[in-house]
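With one protein chain removed, the remaining protein chains of the complex are shown where they sit.
Here is subunit A:
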Amino acid sequence: MEHIRMPKVENVRLLDRLSSRRAVVGTLYLTATHVIFVENGSETRKETWVLHSQISSIEKQATTATGCPLLIRCKNFQVIQLVIPQERDCHDVYISLIRLARPVKYEELYCFSFNPKLGKEEREQGWKLVDLNEEYNRMGVPNNYWQISDVNRDYGVCDSYPTEVYVPKSATAHIIVGSSKFRSRRRFPALSYYCKGNNASICRSSQPLSGFSARCLEDEQMLQAIRKANPGSDFIYVVDTRPKLNAMANRAAGKGYENEDNYSNIKFQFIGIENIHVMRNSLQKMLEVCELKSPSMSDFLWGLENSGWLKHIKAIMDAGIFIAKAVAEEGVSVLVHCSDGWDRTAQVCSVASLLLDPYYRTMKGFMVLIEKDWVSFGHKFNHRYGNLDGDPKEISPVIDQFIECVWQLMEQFPCAFEFNERFLIHIQHHIYSCQFGNFLCNSQKERRELKIRERTYSLWAHLWKNRADYLNPVYRSDHSQTQGTLHPQIAPCNFLYKFWSGMYNRFEKGLHPRQSVTDYLMAVKEETQQLEEELEVLQERLANLQKSQSGDNKVKSKQQDRSEQFGLYTSSNSLANTPQEYSKDLKSFPSWSPSQGDEDSALILTQDNLKSSDPDLSANSDQESGVEDLSCRSPSGGGCLPSEDSGKDSDEAVFLAG
């Protein structure tokens, strides 16, 4: 609280990004964990909550006649434009936010004060929901070829690895330790995924410290051990996910890649995925396109292409496809690494696993996948997503890219995933929100030192509790799409990669399809289920009554009444909206005098007109626009997404068009 210079400012305007004319006036509050904007006057008193952890950047813009503008950009791609009347106040808010958005201690983060009012046992149970030992057992290890090694039990070998890793049976502790000394950050080859069907596996590591000519017997033995753990193949692939040039450059620094001459029976492969700096810039460019005011189609398409974002997504996907193919079709094990083995390696291993194993396409399985390949293997959440104030060059949208790969796959294979888009968006949101403790710190070691499990709550438990919201209505576990390996088309496929407006324009509801097919189908399914249950009950009753042979007229009428109650759910009627400003030339809002302007200027949009097609929110089934979901409001309340639920609703779809 000591960082807050100005806890409350009144008469602040919140601008709609797309229509600078459409502003709401309200009060701005700064708390220890959130920035809150409360609308004045309106009956609903709409609130916009933003967690400090979500704030990516704050820009104080030039003071105008109307006040001092403050632009807040969030890591979940929400952009909030405020106008604060007094420059002094604006400055105070700005300074406070700068500090609040850059915590120096973990204890400042929301997860340490977040209290969903669950008992200690429930909190513990929540953490136990995802159990990696169970997962490895499910895969089929340990077995004749693979064993658990506790060589890292005190993080003595590699401090970014978990205490328990799975290694080939023939890899002794000596080999592991030797290999770890020859690998960047000591990240020796360890098992990521094991394919029961053909013994092929995906292993992961970091780059070898081979320089131009260095060798390490133990490291070579390690790779041999991996090969031997798969009797069905006499070689393994070693996949370096970096561009060849970068890998070669690393050699000058004493690192590099595996030389096929030194390592027997390996086939080496570069799959060029760019590094974290390129990705950071790519996202930046794409977000700039998203912030354009009334872009033309060309502006958008050129901007998107220029950012290179979709190209990078495709590169990650292609790498995953290559590995999945190697494992499923060729039955060959793969060792994957990049530089440090915690970014591109994680992306590629998890995409490949997702393609290979339908379990990871279930809700639980997906949580397990992230826990395994990202959390346990030491992906640097803190550095990459800025839990704490750190080096801006470490920030990069690595897991965002993985999540987008999953979404792209969902679009290509709509029946294959048990979860829906909302699940992915909420996970991404919480990776940055620090509301839960799963994605804190840079390694398992750090998390244990901080006693995360005892002091915070698990996101997985929260999502699992609300899993009904995250289901995909067209998923069926017995569907052909959900069985076995997924085979995305490799070529031609440029058109298969779409811009994910649900994520990058998440808070601009007007941009998205106004009616949610997912929600509609889920409602239909629910109703069907209710009807079926009701039918069963009534049938039973009918059977009983028939036995006792009483008058069945009464029974019949009861049946009719019940089925009338369950009228077909119609959620769509209320999902209307206001028209955009389809004309560039609209000069003023809300009122416009016909005598002003020239012939080409367009229309009068008065408040009255707009109100006539206000959406009937109460009948709206789309959770995201549920303003009345009050339980999310306070930090001590339920742990949902305040900034989202009270964000812009479909009423505010008034914005300029080209």
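Following the convention adopted for this analysis, a contact is a pair of C-beta atoms (placed from the backbone, for glycine too) under 8 Å apart; a residue touches a chain by one contact, two chains touch by 3 or more; residues count from 1.
As a convention for this text, contacts and distances are computed from a predicted model.
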| item | value |
| --- | --- |
| Protein name (UniProt record) of the chain left out of view, among "Kinesin-like protein", "Ciliary neurotrophic factor", "MTMR9 protein" or "cAMP-regulated phosphoprotein 19" | "MTMR9 protein" |
| Option from A:Leu217, A:Val517 or A:Leu535 whose C-beta touches the chain left out | A:Val517 |
| Contact residue for the chain not shown (choose from A:Lys314, A:Lys372 or A:His462) | A:Lys314 |
| Which residue of A:Lys244, A:Arg476 or A:Arg541 touches the chain not shown here | A:Arg476 |
| Absent-chain interface as seen on subunit A, which is shown | 18, 290, 295-302, 304-305, 308, 310-311, 314, 412-416, 473-474, 476, 479-481, 489, 491-492, 494-499, 501, 505, 510-515, 517, 520-521, 524-525, 527-528, 531, 568, 570-573, 575-580, 582-583, 594, 599-600, 602-605, 609, 613, 653, 655, 657-658 |
